[in-house]
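One protein chain is absent from this view; the other protein chains keep their places.
Showing chain A:
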Amino acid sequence: MAGQHKYSVLLPTYNERENLPVIVWLLTKTFQENNIDYEIIVIDDNSPDGTLEIAKQLQKIYGEDRILLRPRAGKLGLGTAYVHGIQHATGDFIFILDADMSHHPKFMTEMIRLQQAKNLDVVTGTRYAGNGGVYGWDLKRKVISRGANFLATVLLRPGVSDLTGSFRLYKKEVLAKLISSCISKGYVFQMEMMVRARQFNFTIGEVPITFVDRVFGDSKMGAMEIVGFAKGLLQLFVAV
């Protein structure tokens, strides 16, 4: 279905020893079943739990042309992980998704289909539209998520329904341009990518996705995240 294109998946990891093998298995399954040319770039930030060891074992099974290991010396942040990953990517399209299986790779085919049908620059997964949804969220978490998204939509008017999602497909050069112009870090970074994409008049499409809260390990959502979100949002409001 993908024609001559090659898709590079960037997987920044930190302590994902349990998740990495499964997400790689799901990714390869989806790509193979649909005859899509791919590579998976694992950017591990020196996880103490031995994520890199597992990644090496996976590389032996799937091949060095399919699983690329580009580890870094320590926790250096999401934005720089993508920059680091892109430098080594040989695909003309880049997938970004969380390594913790909250994003299911099966949605990649739909994202590719939409991208090709409309020649879009960015396709982003949305939990908030169509048949999208979440699993494992209580009422409080839903209210926070919806409130945060509403606030961000009012202040930034980005034109997409799910600003903070991070399951996306980019044209490689579009992602490179967006990252180089982004100023924020962490959680807010995903939001800024969409706002900047609008600013540069890149075309954006949305595909409904389901989001299953991480099965292994802790979910990162507390008071600090909310404060960080608010600060980042205001920075973007002033900057973009």
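Rule of thumb we're sticking to: a contact is a pair of C-beta atoms (placed from the backbone, for glycine too) under 8 Å apart; a residue touches a chain by one contact, two chains touch by 3 or more; residues count from 1.
Convention: contacts and distances are computed from a predicted model.
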Choices "Trafficking protein particle complex subunit 2-like protein", "Probable electron transfer flavoprotein subunit beta", "Bacterial surface antigen (D15) domain-containing protein" or "Dolichol-phosphate mannosyltransferase subunit 3" - which one is the UniProt name of the chain not shown: "Dolichol-phosphate mannosyltransferase subunit 3"
Candidate in contact with the missing chain, chosen from A:I36, A:A89 or A:L156: A:L156
Sole contact to the chain not displayed, among A:K75, A:K118, A:R146 or A:K231: A:R146
Residue touching the undisplayed chain, where the options are A:P12, A:G91, A:G132 or A:G205: A:G132
Residues of chain A (touch criterion as defined above) contacting the omitted chain: 18, 21-22, 25-26, 53-54, 57-58, 60-61, 101, 104, 128, 131-137, 139, 142-143, 145-147, 150, 154-157, 210-212, 215, 236-240
